[in-house]
Every structure is written in C-alpha cells, then in structure tokens.
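Every protein chain of the complex appears in place save one, which is left out.
Per-chain numbering from 1; labels A, B and C assigned in written order.
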Amino acid sequence: MEYKFTPKKYYFLYGKAEPALKLKPGDVVETSTVDARGYDSAGKPLSEESKAVEGDYIPLYSNPLVGPFYVEGAEPGDTLSVYIEKVKPNRDYAWSRILPHFGSFTEEGPRRRFLLNEPIEEKVFDWKLDLDRNVAILQLQNSKLKRVEIPLHPFIGSIGVAPRFGRRETALTPGEYGGNMDCIETKEGTTLYLPVFVKGAYLYFGDVHAAQGDGELTGVALEVSADVKLKIDLIKGKSIEWPRLEDEEFIMVAGSSRPLMEALKIAHVELVRWLVEDYGFDKWEAFEILSQVGKCRIGNVVDPCYTVVAKFPKKYLP
Amino acid sequence: MEYKFTPKKYYFLYGKAEPALKLKPGDVVETSTVDARGYDSAGKPLSEESKAVEGDYIPLYSNPLVGPFYVEGAEPGDTLSVYIEKVKPNRDYAWSRILPHFGSFTEEGPRRRFLLNEPIEEKVFDWKLDLDRNVAILQLQNSKLKRVEIPLHPFIGSIGVAPRFGRRETALTPGEYGGNMDCIETKEGTTLYLPVFVKGAYLYFGDVHAAQGDGELTGVALEVSADVKLKIDLIKGKSIEWPRLEDEEFIMVAGSSRPLMEALKIAHVELVRWLVEDYGFDKWEAFEILSQVGKCRIGNVVDPCYTVVAKFPKKYLP
Amino acid sequence: MEYKFTPKKYYFLYGKAEPALKLKPGDVVETSTVDARGYDSAGKPLSEESKAVEGDYIPLYSNPLVGPFYVEGAEPGDTLSVYIEKVKPNRDYAWSRILPHFGSFTEEGPRRRFLLNEPIEEKVFDWKLDLDRNVAILQLQNSKLKRVEIPLHPFIGSIGVAPRFGRRETALTPGEYGGNMDCIETKEGTTLYLPVFVKGAYLYFGDVHAAQGDGELTGVALEVSADVKLKIDLIKGKSIEWPRLEDEEFIMVAGSSRPLMEALKIAHVELVRWLVEDYGFDKWEAFEILSQVGKCRIGNVVDPCYTVVAKFPKKYLP
Partner (left out) sequence: MEYKFTPKKYYFLYGKAEPALKLKPGDVVETSTVDARGYDSAGKPLSEESKAVEGDYIPLYSNPLVGPFYVEGAEPGDTLSVYIEKVKPNRDYAWSRILPHFGSFTEEGPRRRFLLNEPIEEKVFDWKLDLDRNVAILQLQNSKLKRVEIPLHPFIGSIGVAPRFGRRETALTPGEYGGNMDCIETKEGTTLYLPVFVKGAYLYFGDVHAAQGDGELTGVALEVSADVKLKIDLIKGKSIEWPRLEDEEFIMVAGSSRPLMEALKIAHVELVRWLVEDYGFDKWEAFEILSQVGKCRIGNVVDPCYTVVAKFPKKYLP
C-alpha cells in the first residue's frame, strides 16, 4: 500500500514512541521532512505543539524526525529494508553555518571544549537552491571568487530505528541503529538495511541535506526541508549488527564510533562478515580482496560518533 | 534529616523517573547497593519486579542503580554537592571477569568488534573479601604465585544525575552528568559536585567496587554490594560543566569521552576554568602551574566513554 | 634533458646521501623500481652490494627506494614539482600478504603489540598480472568464488624528499616530506608538490603498487616492480608545509599523522591555506565551500603514520 503521510509531530529521539503510522512489509510511504532546525518548505518553524516530547526530559531540539513508523511483523533479529525512492528538497534555499565549539576544526563538539585558544565567531551562509537546474548557489563576500554554484545530491542525514538498549534521546548521534550518520549514500536509489532491535522496528528519519562534502567538516551541510518517499520491507530471521547499504555499484556498511579509526574498523569488520555469511567468502580471502578493491568514505567527523562507510564493489561478488 | 532508605526498585538509566525519595539540601541518606549484575549482600539476584523499566524499551541489565533521589530546590544551573560519608562492602566476596569483545585489551567493546583475530575465552575470578582486615584474596590456578591479597579501597563506580538532554538509558556510560565513571576518587571522604540539568537533579548511584587499578583494564573491578551513606547539598546559582570532586588533597574534574585524549583535554580545560572562576587565577598562569604540579588519573579505558580525572593540589590554592 | 637511469643502489631512508643523479628543473628521468621486498622485474632480489647503508645503523630492509635525485637550484623554502608521466608494472605477478602484528585489523603495527588475543597466522596471496589487459587475477582457495579479476591502477607507494630535520631512516613512514603515503593519487597524470627542506631536495621513490583499495587495510597492496618516468620542476620561493597534489579534477593535500583524525585535520587545514594563499579565498568561505564539495580519501591506516588526502574540485577555483 502507498501512504501519503503528513507529520503532526516531530521527534528528537530514536526509540519506542506512539507510532505515527503502522506499515506492512511492501508498503510505501511518502512524506516531507523539516530542516535541522525545524523549518519547513515554507520557511516556517515547528509549532510548539508539533514537538513531541516523550516523558519530561529536556530534548535537544535539533534534527526533528518524522515517525515513528511501526513495521508489522518486525521482531528483534530481523532486518528492516528501506528503499529510498525519493529525496527531493522542496524549497528554494538551504542554510549552513560554521560554529564555535562545534566541528572538529573550530574546537570539537558539540558541548565539549578541548582547547585554551579563543573560540571562533559564528558564520552564517545562505545558499540559494535552483531546483530546476538542481544546483545551489552561494554569494561570497570576502573572496576573489564572488559566486559558487554546486550540484545538489540530496540525501537523508538522519535515519534509523529504535536502538538495542534504551532510547537515544537526541537525534544527533549515529550508532548501530543508524541515526545521524550524515552519509551521502542514503540517497535516492539506495537500499538501507537496519537491524531490528525492538518489535515494530520504529523507523524515523529527517535532516535532509541538499549537498555535503566528505566528512561534513563544518558540522553543517546544506540544510533543507524535503519530500521523501520510502519503500519498506522486512527480511525475517536475518540478523545484522550495523546498518548496511546497497546501491547499483556497492554493498556497504556504515560504522559509527569514536575515535574515527574505530568507526573505520567497525565498518570493515562487519563488511567482511557480510561477505563471509552471505557470499561464501573465506574470511581471509574476503579481507584480502576488500583490501585491494574496497572503497571507504567518511560520512561525518563532527557528530558525537563519527561515521565511516566501507564499500565492496558488487562486480566482485560471486 | 537522615534517611535509612531500602530500595524497592533498581534503575538502568540516568534521567527523570518516579522519585524514590525527595531530599532537602542538608539531608543524609543511607542505603545499600547491589553489584554490577544485581546481586545483593546475601548473594541473591534482583527480582524481576524490582527492575524498573520506564517506558517499554529494552534495558541493558547492567549496573543497577539506586534512586532517583529528587532534590528539593535543585534547578538547572545549580550544582549538586554529594559528600560520600560511607562506602562499605557488605558481603564476603567480589567477582571479576575477563571478557571477549569487552575491554580494550581483548577487543574493544562493549558490542563492538574491531578485529579479525579470534576473541579470547571468558575467564571468571572469585575474590574473597575479609572485611575485618579490609583485604581481598584471590587464589591463583596457573601461576607460580598461589595467592594474592590486596587492600580494599571501596568506591562508587556509577553515580550521576539526569543528563542535560534526554535520558541515558544504560548505566554503562559516563558523561557530563557523571554516570559510570569508574573512578577510585568517588570514595569515602570525597565531595562530588554534579551539574543540575533538570529540576530536582535526580541523583542515582550503584556499582560499588571493592578495589580497582588505574584504567579498570579488564573492564571489571572487584564487583560487590555495599552500604552507602551520602550527604546532599545544593549550591544555588553555581553552574559547572563536568563533574568536579574535592578531597583533602585535591580539587578535581572528571572528564569522560572518546578517544582517551579527549577525556584528558576536557578534564584539564574544565579544571583551568575552575581555577580562573573560583580562585582568581589568570588562565595562562593557572595552566602553567597545573602543568607543573597537576596529577592526572585514568578512571577507565573500557566504558563507552573513557574517564580521566585531572587534579590540582589544594595547597597551591590562594 | 631526459635521463634513462639504472639504479645501482637502493636506499631505505629519506635524507641526504650521495646523489645518484643531479637533475635540473625541466629534466625528465626514467627508471625502474623494485617491489617492497626488493624483487625486480625478473623476480630477482636485491644483491647485498646494491643495498645502500649510509652510516652503520641497522636499516629496515623494506620498501627499497631509487635515488636520491639532487635537484640543482632547489633550496629550503622552494617547492619541488614532480609530474608523474609513467608508472607501469614490468612483470607478470604481484604479491600480497596478511600479517600478524601488522595492520590495524590483525593487531596494529608494525612492531607494536596492543592486544592479549592470539595473533593470526600469516597468509600469502599471489596475484597474476595480465599487463596487456591491465588486470590482476587471484585464484581463491576457500571461497565460493574461485577467481577474482580486478583492474590495475598503478601508483607510487613511497615518494618524498629529505625531511626538515634529520633523516627518516626507514622508508615505511610518511610525513610532511612525503614518504610512504600509499596514496592511489600518486599515479600517472598527477603532479606532486613537495616542500624543499634541504639544498638539492633529494628526491627518492619506490614501492609501486599495481592496485590497492582505500586505506590499504591489510598493510600490503599488490606489490610489484615497475617502470617509472617523472618530470622534475622547481617553484622558487614558494613554501608549502605538506605534500600537495594536482590532477585534472582536484587540488589535494596529503596529511600524515596518528591518530587518523589528526591526518585528516592536517590535510584539510593545509588545503584551506592553499585556497586562501593561492586562490584568493577568505578563510571561512574556503572552509564552507570545501565542507560542501570536498572529497577525502584515506591512503593508509597501517603505516607508522596514517595518510589522508583532502581534495578540492578544480572546477570551483576562480
């Protein structure tokens, strides 16, 4: 079945909550997301009533999420399959920032101070989006170059399910449940596989980026509202440990941790496991081939956990 | 007022929940904690009814906590003061383990696999406690030495308040709210200062260790149940960013993060801030003196965040 | 002038030594390199006499280097430009290995033991090279897939100059002088810019890889001997801090350090400096655009320093 879904509430957590909609494997859901600070396609902020707070803790009002989508039949030990059919910015601007105490190049963060140097001053960047031409344009103030125009490659910054233990009550952290991975790979045409830790899975997503470089260096991409369409499926009895992805070219694993090297190791070790379990590779031969043909992309180096995507080209699968 | 408190429920989170007891500044509470797996002074496990689960997520049943203690008058921006009057193991044994996929020397963890080497086999160690002589004794099986006897120095492994944002729904992670810091400094005679992020503060504690080396290398100390007595106070209008501690010799900050270097930086930068704000030091002179006389101890290198304690000797305070 | 150079000696260091050849800016040198263990195009190992040892220390006989090439007119504060005209494997096999105590996935290394787990057993892989079809072929022993064929993309694994201070007396470490960066970017068609720290620059290179995935995960690529042709130029009075690269698509910086995050930071901070100094960007605007369009590739995560290549697309230069 295909649903057009209009969110009434936005969440700031990954975990169990009152389902926004119950889906069956095979269903398609189309909806729209707001940007990382809660602004919608008309440039209006979230109303107070639309901010869902489960329990009476203080939420971090960043990266509002659509959901949760309860998936009928999903049980711990299954894998949720999410095919990304559409990710389309739905307004004519995106904002970006450089912030003190946030981002690995201006003091690590968020909310962590590591240095005795003075923090920087905040900088704001307003990008125009030309959706017909699929580009973003920035006017530069202080550079020789006066204008830069870059292609859009929209993707979902934050998408995940209820975690294994407890809730993750900010939407800023990525982990084994997905979350704020900020990977350009969660784009149109990719299938994302997420471990089901909780009956019903509880899928959420939001924080679409219109464009972003490797590593999301400043900590802020081209933040935008968007129309999103996803097809949900379920792989019963198939258990995975970290988010896996697949597009035309690669099978992939997204590992999230700190330090960066740990995220890289997690992603590759899980990818070797995938090659062994599903494709009949010997562990060491899988590792050897991965080592010679693997690609590796850094999703982000700014969130509370960093994300690395390890990729194996499908043309070398049996 | 002085309370004798018998826990009916044990929690596996830091955050808001139904208060177990409401305290006023100046109150003293005496109670007992169970060990990291929930075994009490009689060696009995937690009953199912006594495991508090707020909401219907899956808890990680590790490090059961006593609390929450609601502190009247505590508001965001205040500092909670917890004087540790007593930490006393109340049974004649403690257990310890070496685990695969847990602990930085046998594969990092928990629940993270980073290596292609084979995991180790689990080892269990049963320590006898002689509470009269204040020592622990281990019989060795495969070593030239047949018996080791070490002094006890009991301390609270996990103690903290409701965090700034959301809940922390395992009791394994330390952070700016305290939590599972596994620092030997939270012992009898220390005052722990915690930031109040939430009205009422919501203090929890548990996971007493009878003894532990620097870094808690295996990930498991001498795990024990204990009698604990705390005196609660409130410093109104005083805001701190990370847990601070004070004993006869030192003022201290406990920073928790990954990688280890980040925890070390957090602790020292916050300690410099303390020296500047409360003791009238110039920032650079504070840093110079700290650099020449400071002590630094590693609490743990095994939890999801590592903890470092930075110490400034009180004899150099004005 | 164009030189055909036949090496008589192979070096195991970066630093000053008796020049093998003196070159002038504009000169081209063509030569051949041996593989990482010193085997040449005929599969013969280095003779004892051809191993250059300057002074009577013990060399690490790994990654034998051709050179040094003294560049007339090169002085500290200049930049050496090395255009890579040809990198062509010149035999029909390449070897690869998975080693204990070497490589971040089987215990870090080299010569560092971090774990209490048992080390793995060494695995050897023999790849056939079909130079006409430009592919490498591996027969698998224990996998469902029996044969894998991958395209060659040969590049120079180790290339650099005499370092700022002292000599680097193994050829395993990369640094600000270049060295064993193991980056696939040092391939045909790339220009490598190296800082000149010492009069004459003293260029060395070797350790060609026929193919390699991102990160060189096992620590060993498709190790091969090769024919190499380089065009040398000099940029007088232009000072750089880290190796820079340029191909048709990108300007790039290769940062090398540990931990991985530090290499990533070095590369990007130097790339911002390049954008500011040579292309008239404001620092913060350069950082914003780099953050939205930058690419970043991990050269290696196995050498004593890791290498990260930060890339800025040339189409966004003024």
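Everything below uses one rule, namely that a contact is a pair of C-beta atoms (placed from the backbone, for glycine too) under 8 Å apart; a residue touches a chain by one contact, two chains touch by 3 or more.
What you see is a predicted model; the values in this text were computed from it and never measured.
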Residue among C:Leu115, C:Met181 or C:Val228 touching the omitted chain: C:Leu115
Identified contact with the non-displayed chain, of C:Glu176, C:Glu216 or C:Asp303: C:Glu176
Hidden partner chain, touching residue among B:Thr33, B:Asn63, B:Thr79 or B:Ser104: B:Ser104
Positions on subunit B where the hidden chain makes contact: 96, 98, 104-105, 123, 125, 136, 138, 140-145, 148, 150, 211-218, 220-222, 259-261, 264-265, 268-269, 279-282, 284-298, 301, 306, 316-318
Residues of subunit C in contact with the chain not shown: 12-13, 15-16, 54-60, 108, 111-116, 162, 164-170, 176, 197-198, 241, 257-259, 262, 265-266, 269-270, 272, 283-284, 287
Touch list for subunit A against the chain that is not drawn: 105-107, 114-120, 259
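Everything that follows uses one rule, which is that only the chains that are shown with their structure count from here on.
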Closest chain to global C-alpha mean, per-chain Cα centroids: A
Interchain centroid distance [CA atoms averaged], subunit B/subunit C, Å: 47
Where subunit A and subunit B are represented by their mean Cα positions, the distance between them in whole Å: 33
In subunit A, residues with contacts to at least two other chains: 259, 265, 269, 284, 287
